[in-house]
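Next up is a structure, given as structure tokens.
Note that one protein chain of the assembly has been removed; the remaining protein chains are unaltered in position.
The first chain written gets the first letter, and so on, giving A, B and C; residue counts start at 1 in each chain.
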Amino acid sequence: MESKIRVGILGATGMVGQRFVQLLENHPQFEVTALAASDQSIGKQFEEACSWRLVTPLPEAVRSLQVQAPQPPLDCDVIFSSLPSSIAGDIETSFAVAGYPVISNSSSHRMDSHVPLLIPEVNPEQLGMIGRQRQRFDCSGGFIVANPNCVVIVMAMALAPLHRQFTVKSIVATTLQSISGAGYPGVASMDITDNVLPFIAQEEEKIENETRKILGQCNSESVEYAQFGVSAQCHRVNVQDGHLVALRVGFEQKPSISEVKHSLASFCGEPQRLGLFSAPKHPLIVREESDRPQPRLDRDAGKGMSITVGRIQKDKVLDFRLVALGHNTIRGAAGAALLNAELLLARGYFDKQNVLDSPEAKRRPA
Amino acid sequence: MESKIRVGILGATGMVGQRFVQLLENHPQFEVTALAASDQSIGKQFEEACSWRLVTPLPEAVRSLQVQAPQPPLDCDVIFSSLPSSIAGDIETSFAVAGYPVISNSSSHRMDSHVPLLIPEVNPEQLGMIGRQRQRFDCSGGFIVANPNCVVIVMAMALAPLHRQFTVKSIVATTLQSISGAGYPGVASMDITDNVLPFIAQEEEKIENETRKILGQCNSESVEYAQFGVSAQCHRVNVQDGHLVALRVGFEQKPSISEVKHSLASFCGEPQRLGLFSAPKHPLIVREESDRPQPRLDRDAGKGMSITVGRIQKDKVLDFRLVALGHNTIRGAAGAALLNAELLLARGYFDKQNVLDSPEAKRRPA
Amino acid sequence: MESKIRVGILGATGMVGQRFVQLLENHPQFEVTALAASDQSIGKQFEEACSWRLVTPLPEAVRSLQVQAPQPPLDCDVIFSSLPSSIAGDIETSFAVAGYPVISNSSSHRMDSHVPLLIPEVNPEQLGMIGRQRQRFDCSGGFIVANPNCVVIVMAMALAPLHRQFTVKSIVATTLQSISGAGYPGVASMDITDNVLPFIAQEEEKIENETRKILGQCNSESVEYAQFGVSAQCHRVNVQDGHLVALRVGFEQKPSISEVKHSLASFCGEPQRLGLFSAPKHPLIVREESDRPQPRLDRDAGKGMSITVGRIQKDKVLDFRLVALGHNTIRGAAGAALLNAELLLARGYFDKQNVLDSPEAKRRPA
Partner (left out) sequence: MESKIRVGILGATGMVGQRFVQLLENHPQFEVTALAASDQSIGKQFEEACSWRLVTPLPEAVRSLQVQAPQPPLDCDVIFSSLPSSIAGDIETSFAVAGYPVISNSSSHRMDSHVPLLIPEVNPEQLGMIGRQRQRFDCSGGFIVANPNCVVIVMAMALAPLHRQFTVKSIVATTLQSISGAGYPGVASMDITDNVLPFIAQEEEKIENETRKILGQCNSESVEYAQFGVSAQCHRVNVQDGHLVALRVGFEQKPSISEVKHSLASFCGEPQRLGLFSAPKHPLIVREESDRPQPRLDRDAGKGMSITVGRIQKDKVLDFRLVALGHNTIRGAAGAALLNAELLLARGYFDKQNVLDSPEAKRRPA
């Protein structure tokens, strides 16, 4: 018990922060010891500061933790950040400089050339980029690892095995995204009841950029972006949780439908091989019914960590089409960051010496 | 007043039937004189037979009309049909054989080679196909004109001016369709509350086929389908009325954004030129705001007869992307059929002799 | 045309402010000449300052009006106020002191002993209270007239004829209120999708207090509150517009069901007798169907100005029960204030001399 990694959460009162708190309750390897949030929460007990929106009760262990300012030092071994991107950049850097590993869900550092944009099943090799952070963060041993945008995770999971086997040439993604993706209070009910919003700020750009980094070629410490084109159109729909992505994909090779289905259904990665605590048994679930996936019925598959794929068909413009769905605040945010942390722990990255002595770090000029 | 065209409505108790009744109240050229529906309604007064779901009151004039069986003869000059496609085919034919012009909203005859698939702004030249119906219907003077599927109308309206000017090469359409499109009772609330359904039976096929007929080349009496590929993915969302279509389009020519916008905003057709009663002043409305069109705010534009287009951008996979929206039970169904009828009336097609003597009809061997 | 009363709207960018703008477009007696709102809007054109949420387009005439600070003087003859209650009190008073008639939708002055809490069909005699405002506002000729809380208007309309005829002894009101009642952005979509909120701040208190003032006995310049008890439980439900109130009522007299229905259906007041522009033909509509009123189907009755009543039954605890429904931002807010203004105009209250010379005003010591 004494050996648990102590976690500090930045942005703890927000929707993703609350999911961090929820998912870390009873975690065998991590425990929450510090909570930080914005000015109006500082100094309050978490229970008071946080308008808890989740269905499970606020965990006892954090109720009376006092909310602190989001700046080092915090009494913890590792930082989970779900700060708004407007302020996340500098604050996350300051924690890395101060020697903390920072597991970030914000968008600030995702496209930095030294920051892994990590999905453990998809591109664990991007951890090699951590070496490039050595100098930048004054050999403090601190570093930043980012998880992608919520909808990008859903897409990239579904596309990863197909890209490996058949080489993706182009992606057309149309999203139907849930309201929890906008945080709380987020979307006004007057805007979304009996309605659809055909716009989510900067989302289309994130999808078009991040997907190419995630599925890029990682050579030791740097990543070469994938060369396919990505087109994204994003919509907000009146669903609590669960982002659905309608995808068309063009490939270099021309697989059959059964090859595509087999590629998806047999997908498996590092988290499954290592038996990480938050790893779903099936990272991708292929449904054969004509009317699946559906947000309400499929978002909680694999405790919210599985991506469900369905409606796989030949397409008349690109090669294939399919629909993918995942839980945006679990697999798309807090659960994604937690799985990243579990992989880092399994690989020894929370042992500071390991980071500084890693082959990648050493290879760089001191 | 005595000169109004007398309308009989088939499927009068359904959602589209109700819209027919609503739109024909106070119409200067048409009046409802016969209502037909399925077995359980026959013999009842319309008021009893119909579970009226519209916000405006059930028009006085039809309350006590007795519902009849959907078979000729009916006391009317023209038939508006919104029968379910499972039974529409034979019934509509029997009315045409009996000499009635049939304005059909059902899918049964849409792809028939002798049936115009008409959107008055887009392809009034398809009326020439009526000539081919002469023999088929025993020179009765009866004929069938169909309007397209609801979502196809939205798309085809937005694509028609672009196809004329820049020649469409490929279309990728992803739809977010409202629940009224499934009729009443239609979609179960348990299926759609807090949810999205990624499947609408036969919708993707209809979109892929009908679009190519509508935008095809019409030479005298026959139509050569457009050669572009169409890819459709359809979703049901929790919206009362209004189908939204996210479109990517590839062109032969390469227009600029401003050329695309100008093409759309200046679109105008036969209904506008003829001043047809149900014609919207602007068949296409181009919105510049980043978050439009929205179903709740834009479906009623032009009294539900305008299509609203927005989010026009260059695309990274095809050439352009944009979002189009229209009212599915007005412009996409009852209003579409009514506008067809108004065009037929203006062109003299409700005068039987004109149909039989038309150049198209004469050209065919007797 | 030159004789139109010039209206200044305070809180013009909010939901009720927008309804004022909408309802005043094409009004034969009023025209909007001044718009005022909070700091971040001041100096902007209304078009930019306002996030227009209504389905009809933003009226041309106000698009380029510059938003001003909500303080006198404004270039107008009368003030319509929909300021938030936190600031409305002092600002409305300052306009009255400056000589403006203030038609207020805010709650600040509703319970003031000198302010009529007016529903024109119900208690036009409360206009007599304006006399008491003479001294208070320095004989400026300015005064304040308030309309009640949105849900109170729905209830009070339905109860007024019953109270007159049968004397209400007790009222148990349970509300299902729409999201537009909370303004924009108001209720977070995450809070109301697939949910009900059993709490609306201060609403139960307002219902319990205002109802007794509205239905009180007005003797010349003062009102004696009605003596019945009122119990209110308020809920927010996922409906765009339309407040529904489930009512039980106890009476002194014991009417039959048909007497209750007749009392409601034949209700008619000053606005109907005077033919005021916004007066609905039927202030109360009694529906006999077992499943009416419904917000979506009945809120727009009488252009949003009629109250629809249904499910009238004998009750097992109090005497009767029934369900009443009205449009909360029209009859419950902007339309209510406008009808108040129309009554004031018809009675000559916008002629300053009339106010100062009125019998009520004269009776008070100078």
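Observations on the structure shown:
Just so we're on the same page, contacts are C-beta pairs under 8 Å (C-beta built on N, C-alpha and C of every residue); 3 or more make two chains touch, one makes a residue touch a chain.
As the structure is a prediction and not an experimental result, all values here were calculated from the model.
If you put the hidden chain back, the residue from C:Thr174, C:Ser222 or C:Gln272 that touches it is C:Thr174. Touch with the chain that is not drawn comes from one residue among A:Glu125, A:Glu259 or A:Asp300, which is A:Asp300.
Although one chain is not drawn, the whole complex shows that of B:Thr33, B:Asn238, B:Ser278 or B:Thr308 it is B:Asn238 that touches it. Only one residue from C:Ser106, C:Asn149 or C:Gln240 touches the chain missing from this view: C:Gln240.
Within the complete assembly, residues 15, 53, 179-180, 184-194, 238-240 of chain B touch the chain that is not shown.
Although one chain is not displayed, its contacts with chain C can still be listed: residues 170-172, 174, 176, 194-199, 208, 229-231, 233, 235, 237-240, 244, 246, 248, 290-297, 310-311, 315-318, 321, 323.
Think of the hidden chain as still there; on chain A it touches residues 53, 55, 193-194, 240, 296-297, 300.
Operating definition for what follows: only the chains that are shown with their structure count from here on.
Note: centroid distance chain B to chain C, computed from Cα atoms, is 42 Å.
Shared interface positions of chain A, defined as residues touching 2 or more other chains, are 194, 238-240.
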